[in-house]
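Please find one structure pasted underneath; my questions will follow.
Only one protein chain is missing; all other protein chains are in place.
Should a chain be cited, it is by its letter among A, B and C, assigned in written order, with residues numbered from 1 in that chain.
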């Protein structure tokens, strides 16, 4: 596959000056980002790497972290975690409480906020040093020590995250949160505040293209079956109430974050991370989705 | 891949005498089926065919027909159809009216009842001889003239299908049904009454493993992009409110029907149809799901 | 109470030329009404009668008929009817299917469409000549033989009433409709098409101010307890998702119809009917509500 030419075509077709979509602004720390930023990094299983734009610049990975915390939880506890949450698409906004109440406190899946908070609770119980251990895990996958929390972002989420406090208290009211709300949310807000570049993200998610082993070191982190299942969850649940649209247009498992990042995986082939801060109404990066649609259309290859 | 051995293992592990699950009984014609029936047919892209049990016996394909009517609509009208329905998983039972009302008469996707009724309406408008044309289309894909409606089943659905009448009238109240309710439902009930064997179904769905061309004749029915999108829809929406579970356990696009059939597709590799009439609470075949989970686990291969 | 002066004040304060609100237009027969029509009739228990404007002109009573069909059902079958529907306010639009599905086919109350259709089904089963018997019942209460169905309105409702067909089929799917959908809806659409004047309506509803006996003839139609309960239902459920607002502003049990009529009852004191075709967004007459709010505010008397 001639990726350099395809990326060149994509760069030519994408209108980087377009102004559709809005930068996330519910906390000032996210609102300050330059909306014109655009980066892409493609990491191939054969060792090739390709990039576009600001691919080395770090940004807030936000909900993309949910795949990482889920992977850590599965690597430690295996399938036991599924007694506390489900694996179905939600068909609702990421922070909705409606389904949680109708379904008696069992989150639909680990990639919406309520489910990710349950995973955070599981990790707070299971890990000796939850925040440090999560960071170590991400650094190991990404092959870089230079991955950190953004304390200001975490603090700001804490001050403005009333909806997440509502979710955590709802879970608590259903006995599906075992630790203190504050402790779990402190972990959760830190997890969301991790900053990574497209390059680091693509490197990290190569794990899911590689059947669960770290590409560089060959260390096995997840079993083949666990990896398949996480990919399946990204496919059906990775884009909130736009999961079907992403699957339909792009045809790859992936996960987005309100920082404007999207990461997608073609098992056996590559992982790819894109970053562009302007979000559509569903909270997904406008140019990120367009870029990935062009990528799978131009290569003529997706998982389908 | 040594499919003969794997199928032998599956046959050994599946307990054909198990009695979990119930045969669909909302119409007498479906309730009469022998619950112990079990068949499987695997059609490989390389021309190999493998089968188990009652793989040549015809059964009511029911909702599996939704993929076929959708394909016919897309092959005739292309992406215009998407102005009248969405591509998102529903997270609700197949015949729910709740989401349809919340979303002002736009069905979530074409693989739940409301969406399939809109597709039926589109075909009734677009085709000269709707029922005959659909049957011809299915026969062409399946490479067999011996595929028919079951008039008794269609008639019985008409007499007991109050929920479908409710859905069609709701769509009509939102101006999202252009033909008469009776005419559309007559087509829809006939579509669901089609009877096929596992062998015929696997042959028919090889289209979706083959980028939209009929495997035997090489006739192109769908573009590569259209095929990818239909596969994506099966992946995210093919199993009602159990789509995530199927994707999680099996990892292939597929579609089930209350007749006990499930068909799944591994693009580029094979299509596979299973039949076992006992259904779980979500309306999907218990042994069918188990069989396909074993298949992708034992082969170690899925789309993820 | 000096009703003549109070009515004069109301007439002076109400702006009959105001243009807020829209005439119901889902069927042409209702859309043709002159939006400037305004009538009021107050029938007191002491035998006094007062009126304003077009109080003798007939209009389509529409949902006001639900109180009359309910009364007939209760007078014939007593409390047995409550096994098939509930007595709780719905908090949802009058024709919503959402609650009906969540609550497994048991309508919230007899004054929303789904509940009124169940009452229609009960009457179709219980009466020898359902339509004639209903009309006779209403004529007896109203003391007038000159009360009729409007066949054109009934026919038009049948042709456009897709939402009601959806509701009836949903009820049927839950086994909460015993007769044919067509037969029940034919009765229901006729019931809604009854035409009465403010004077006839006020006379008819004096029954509910008079503990269940016809005021003129002293014939007992309902027991005191049955009357209290029907008044309670009007109070909590008579105005769709605006029942609280009406109760809050007016403080009387009442019922509205999309023909622009509202009838209200002060037990022991009077019944009052108002007519003005412009409806607010909830489907209730703008001037009708305003008139009744002024009436209870100026008299300083309500049930509270």
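Keep in mind that, in the parts below, a residue touches a chain if its C-beta (ideal position, glycine included) is under 8 Å from a C-beta of that chain, and two chains touch if they have at least 3 such contacts.
Nothing here was measured: the structure is a model prediction, and the numbers come from that model.
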Missing chain -> touching shown chains A, C
May I ask which residue of A:77, A:126 or A:166 touches the chain that does not appear here? A:166
Among the options C:11, C:29, C:88 or C:183, which residue touches the chain absent from this view? C:88
Where C:191, C:210 or C:236 are the choices, the one touching the absent chain is C:236
May I ask you to list the residues on chain A that touch the chain which is not drawn? 96-98, 101-102, 162-163, 165-167, 169-170, 172-173, 181
Tell me which stretches of chain C touch the chain missing from the display. 86-92, 99, 108-109, 224-225, 227-229, 231-233, 235-237, 241-245, 247-249, 251, 253, 267, 296-297, 300, 302-304
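The rule is simple: only the chains that are shown with their structure count from here on.
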By the touch criterion stated at the start, how many steps lie between chain A and chain C on the shortest route? 2
Which positions in chain A touch two or more other chains at once? none
